[in-house]
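All protein chains of the complex are present and in place, except for one that has been dropped.
Coming up: chain A.
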Amino acid sequence: MLSALPGRGPAHLQRPLLGPASHLGILRPAMTAHSFALPVIIFTTFWGLIGIAGPWFVPKGPNRGVIITMLVATAVCCYLFWLIAILAQLNPLFGPQLKNETIWYVRFLWE
């Protein structure tokens, strides 16, 4: 969809969703879609390593129980908190309301 925008910036502002705007001749950072599965896998693995695998590696000593408790509690708390944050943004029901100045500069800055 082409939209001619008079005034600011070059006329090539029709942006494809993926990939650089090759007809610009410059490589810009692409606005890639954020996947949901990848962060979930990464963080679940990360906190799972800390919370489930970590306790096996705690050296024997008087503080073993406390350290294991700490590892598991940290993993559970931090994972839960991150999970809530990402789930809350998974299906947004409304979008951000921006000032026109913000729209002007973000439009060209972030894309």
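Keep in mind that, in the parts below, contacts are C-beta pairs under 8 Å (C-beta built on N, C-alpha and C of every residue); 3 or more make two chains touch, one makes a residue touch a chain; residues count from 1.
Keep in mind that, in the parts below, contacts and distances are computed from a predicted model.
J.: What is the missing chain called in its UniProt entry, if the choices are "GPI-anchor transamidase", "FHF complex subunit HOOK interacting protein 1A", "Hemoglobin subunit delta-like" or "V-type proton ATPase subunit a"?
T.: Checked against "GPI-anchor transamidase", "FHF complex subunit HOOK interacting protein 1A", "Hemoglobin subunit delta-like" or "V-type proton ATPase subunit a": the hidden chain maps to "V-type proton ATPase subunit a".
J.: Could you list which residues of chain A touch the chain missing from the display?
T.: Missing-chain contacts on chain A: residues 1, 3, 5-8, 13-15, 17, 29, 31-36, 38-39, 62-70, 73-74, 77-78, 80-82, 84-100, 102-104, 106-108, 110-111.
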